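Would you mind keeping the following structure in view while I ask a few things?
Only one protein chain is missing from this complex, and each of the others stays in its spot.
So that you can tell them apart, the chains are marked A and B in the order they are listed, and the count of residues begins at 1 in each.
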Amino acid sequence: MTHTTSHGSTDLQLPRSVRVELTVNGQPKQLELDPRVSLLDALREHLHLTGTKKGCDHGQCGACTVLVGGKRLNSCLSLAVMHDGDEVTTIESLGTPDDLHPMQAAFVECDGFQCGYCTPGQIMSALGTLDELERGIPSHVTADLNTVEYSDDEVRERMSGNICRCAAYPNIVRAVRSVHEGGQE
Amino acid sequence: MKAFEYVRAEDAAQAPGLLAEGGKYLAGGTNLLDLMKLQIEAPAQLVDLNRSGLAEITETEEGGLKIGALVRNTDLAAHPRVRQEYAVLSRAILAGASGQIRNRATTGGNLLQRTRCPYFYDTNLPCNKREPGTGCGALAGFSRPLAVIGTSEHCIANYPGDMAVALRVLDATIQTLKADGSRREIPIGDFHRLPGDTPHIDTVLESGELITSVTLPPPLGGQHIYLKARDRQSYAFALVSVAAVVTDSGARVAFGGVAPKPWRVESAEARWNEGAQAVTDAAFKDARPTAQNAFKLDLAQRLVQAVMNETQSAGTPEGGAA
């Protein structure tokens, strides 16, 4: 029995590169990109901002989470060219090891990670989560869709698109809570 | 991912004119790019709709809502009138995917979400939906997550989404713009096709036809409930989901995860007062489950029972646990 695996015909012409202008962490960036380049790979492979991680490349893990126009998304499921003109915020913009952003400091303090690979995505997603709560966006666990309030269960549901196989989940929830409470003071 | 030409549509009206042979529209990208990376989809051209407008939610003259095709899932679920008057839609959307994906996924795109059948997702494996004529690997293989009704001998893939299940109970209509510039309205119930012997065609959309909006009729009132059973508590596709709107005059109910399309049988709704078993017996009369997914019939009935328990204060039969 013969079995062939083939993925069909192909094209021999070089894909046209396209010009993409992004504002990344406040800095304007001009790139000439193959249109197939994901926003994630534009960050990692072209801008060498490797803080944003590739865990699955299919929107199934959340490690690639960044903010675009202030909202969180999976950068693996966007083409860079779709974001021409957009403002992109990555983990690198938040703080440095010597001067951590409060969310980064809370993750260290609460041990909200182990291997660290999902961590930048968790942190960016946590910022997006707090913003979405602030803006009154409901979630699956919001009892009354018209009343959105902070709770640990809200954080757990909203952060569920960020998988942590080391399972620092309880510590992450604690870190997010501490930042939320800090912001309330 | 094969090379493609990238074109940006600045205006939805011009989009069909931009679309070339073998091209596809690109909206949120959350499903299409996933499939392109695996070469399950290989468009020669992408027409990016993200700057083409179509992102508004407006009131219709009849008192309903017109939802632009590019409205993101998050924005639709959070819209004040949707929350208050079409809560089943908010609930369904919020039960799906993740916050990140909902921020990108669009109303039109979500309707076109393709199956999660694992045979469809691997280009080495037989799949009539992906590659007609190669067979259905799932029929004799792993079928636990797949459809129990509306299937054919060629395909048992299910429609995986949540939003459309709610749209189905709300009797939404879909507005489109065809390549020739004409427009049409498609009732949601007619939008997704059953596989028959052409399982590779998911919907009635013609080549180049663009979804421009989805219209909700005036609110139904009543209680809006969306229940979704899945293998983990979030970020998973439905084993079975139920969208229900229960009013004094009756109930509407549609099921997700069980069929190639959101599954609603109006005649089953008429039996609401006879109890959950009567409803699901009627809704799944012609079910042809596999040994692996027959449990979905029981689960569907139990979810209907749970809906009934939630809408009725008394007289809640046990689910079999006691």
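Some points to look at:
Note that in this section a residue touches a chain if its C-beta (ideal position, glycine included) is under 8 Å from a C-beta of that chain, and two chains touch if they have at least 3 such contacts.
The definition used in the following text is that contacts and distances are computed from a predicted model.
Choosing from "Glycine--tRNA ligase alpha subunit", "Oxidoreductase", "ABC transporter permease" or "Roadblock/LC7 domain-containing protein", the protein name stored in UniProt for the chain missing from the display reads "Oxidoreductase". Considering the whole complex, the residue from B:68, B:145 or B:199 that touches the absent chain is B:145.
Residues of subunit A in touch with the missing chain: 1-8, 10-15, 34, 36-37, 41, 44-45, 48-58, 60-61, 63, 90-92, 94-98, 100, 104-105, 107-109, 111, 113-120, 123, 141, 152, 155-157, 159-173. The chain not displayed touches subunit B at residues 1-3, 37-39, 116, 118-119, 121-122, 124-125, 137, 140-142, 144-145, 227, 229, 231-237, 239, 277, 295, 298-299, 301-303, 305-306, 309, 318-322.
To be clear about the criterion, only the chains that are shown with their structure count from here on.
Between the CA-based centres of subunit A and subunit B the separation comes to 26 Å, rounded to the whole angstrom.
Within the complex formed with subunit A, the residues of subunit B that make contact are 1-6, 8, 26, 28-30, 33-34, 37, 39, 42, 46, 48, 50, 74, 77-78, 80, 83-84, 87, 90-91, 94-95, 97-101, 103-104, 123-124, 233-235. Of all the residues in subunit A, the ones that touch subunit B in their complex are 5, 7-8, 10-11, 13-16, 18, 34-36, 38, 57-59, 62, 65, 71-74, 77-79, 81-82, 84, 125, 128-129, 132, 136-140, 142, 145-146, 156-163.
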